[in-house]
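Below is a slice of the complex: some chains, not all, each in place.
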Amino acid sequence: MLPVDLPGTVREALLAPLVDHHCHGVRRDDLSRAEFELLIGGEDGSPSPPGTTHFDTPFGAAVRRWCAPLLDLEPHAPPAVYLARRAELGAAEVNRRLLAGAGVVAFLVDAAAGDIELLSAAEMGRHGGAAADELVRIEEIERDVAELSEAAIDYLDSLGEELSARAARAVGLKTVVGSLFGLDFDPSRPATGSVLAAANRRLADPKEPLTDPVLLRHLLWSAIDVARERGLPVQFHTGLGGSALDPHRADPARLGAFVRRLQPLGVPVILLHCYPYHRQAAFLASVHPHVYVDVGLALPHTAAGSARVMDELLELAPFHKQLFSSGCHGVAESAYLGALYYRRALGTVLRGRLGAGEWSSTDAVRIAHMIGSGNARRIYRL
Amino acid sequence: MLPVDLPGTVREALLAPLVDHHCHGVRRDDLSRAEFELLIGGEDGSPSPPGTTHFDTPFGAAVRRWCAPLLDLEPHAPPAVYLARRAELGAAEVNRRLLAGAGVVAFLVDAAAGDIELLSAAEMGRHGGAAADELVRIEEIERDVAELSEAAIDYLDSLGEELSARAARAVGLKTVVGSLFGLDFDPSRPATGSVLAAANRRLADPKEPLTDPVLLRHLLWSAIDVARERGLPVQFHTGLGGSALDPHRADPARLGAFVRRLQPLGVPVILLHCYPYHRQAAFLASVHPHVYVDVGLALPHTAAGSARVMDELLELAPFHKQLFSSGCHGVAESAYLGALYYRRALGTVLRGRLGAGEWSSTDAVRIAHMIGSGNARRIYRL
């Protein structure tokens, strides 16, 4: 799994258990080929054009290359063979093999409440032989509150209470404002009057996803308040994690003004995925003491090309500001490949730095531990 | 031409004839040094500063390195020697050598009507020993219609008719809206009233390039209608192919909202050139079933650096979504170098994937055929 020619100490550091600080549950049920293809075919879940397959992607090729052996198949097994063997073993066994194979010591899980097809945080931990903690997605709380509120003032009160209550059981908050609106929102806290007006509109149609920028900002600032009180970090989906809108509006650079406002509050901001804007994210992490960065989903999805992505992140991001996550969702393959390509990519980068005489092996070992688990333990107080 | 250490089957697949799905005619006449420099010096065609030469560019160095031997010169021949030999052989012979040397089985040509200095589509095919089909540039049709129309209503009627008539003889449509306005246009179909008003303004000055955003949107949506009826794809110049305006406004990410509107219509959208925004283009191609991508001009113009560009495209773009084009224009060198750097770059990328054990040789062969010709045959129904 790791590149050759790495010193033994560096290999050990890379193979040490990881903290996967951002992941989603994976499906507990057996999947048809069409279902499996939809789950690996990008977040929007469109089928590939007639006559083509989502296996013809870097991620699909990686499933055949690296996951096949965990299901007792040869590397590069054809899609039909892979899926037949997957069905034969059954989802529970496949999930156990792949989640345990990821070599993770703790999963921090954004577990959508009520989606019984997905493993819960606790189940992710059990299957993976790891601890598990919860992340709270603030837009999910808002949806629950909107559906139960009758008046704007109740809605606003309940929102604050529910955020506090859910945060009390979580290790971090997260937001998908990038995919609901974009990261180019007005960074100021919205005025009470405009929030009330927007809340009234919202209650007319509470089942729709929240896209009103005033309420999204109110929600975000309320979450910041809670995070500040409780010392929790706030994760932002950016880059290819925010695919519903124009890609450039999910560029983390657009968070610049908002991030500057948060600096005096000391709330850690964690930029997730980021690709293809990971250099911009690394830049923000390098100039703002409270900004952190990972490339989550980007590594298993760029797969054979992931070493360059990691290398570009390491061009500028401070070593104490980077985190590992798989960003996994839907299929356990994404958790396994997330960890595998993280280790391969970082291994390739470290081999390059060591070979060029730039970093010492001691540096490399320390950096691998920081990014793989140490930084997450510090920030999430695990 | 290809990197060493590639398996024989992969070499063969890379050397197989290509479909060049987007190119322009090249000059049929002998060129002075000043003319040649202007043609290789970027789309705007400014001379290089006093005391400098456009040969001092990656493209210029590539002409000396790779085209010189086709004119019986040593690699790295000095510019003056190269141009003297080019003149000695004559444009017809040079065009034949370079176009045939490209190893192309079919050219899809955006042939500007009436520009007798440029080879027509049929001539490109003859010189290159290949089939040739036409692409229709919708802004050229609009200009013709504007010059011949007397009233707004005639203009609008003729525009629809002419688009249909020209599309009937073509394999695809293309637009340069990115360089005339930018890709950040309002994605909605414009209202009839505003189109009529804009058409009236347009007829006052029909010889100017069309920059009015309402008419450009009307033209684009009319072209989409025609493309949908006839099952034709629509090509968009993006990135370094749209140089007349601010580069960031030619970022294909700006097409995100428009592309989402087209998804239910099933009209294939092909993003041309894309560099330096090719990762954004690959992302769009990965989430939208109707979006395709190439890096056309970017390969011969990044030349010695083109393998990284190809590698970055292959980070995320599905293999069934990528196409080869030379984007050639002006000089036959650009057609030859387009094909050469496509093969070299893809060869380098494949060698890397094979060497790392990521893809099998069978995968590599299949991917090379898909990108080099198979995808184009499917999309353009060749």
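Brief remarks on what is shown
Letters are used for the chains, namely A and B, taken in the order the chains are written, and counting of residues starts over at 1 for each.
The rule is short, and it goes like this: a contact is a pair of C-beta atoms (placed from the backbone, for glycine too) under 8 Å apart; a residue touches a chain by one contact, two chains touch by 3 or more.
As the structure is a prediction and not an experimental result, all values here were calculated from the model.
Here 2 identical chains are displayed in place, and the whole complex they belong to in this file is assembled from 3 copies in total.
By our rule, only the chains that are shown with their structure count from here on.
Chain B has its Cα centroid 36 Å from the Cα centroid of chain A. Against chain A, the residues of chain B that register as touching in their complex are 251, 253-254, 256-257, 263, 279-280, 283-284, 286-290, 311-312, 314-316, 318-320, 352-353, 356-360, 362-363, 367, 370, 378. Chain contact summary for the complex, chain A toward chain B: residues 42-44, 46-49, 51-54, 56-58, 61-62, 65, 75-76, 240, 243, 245-249, 275-276, 301-306, 308-309.
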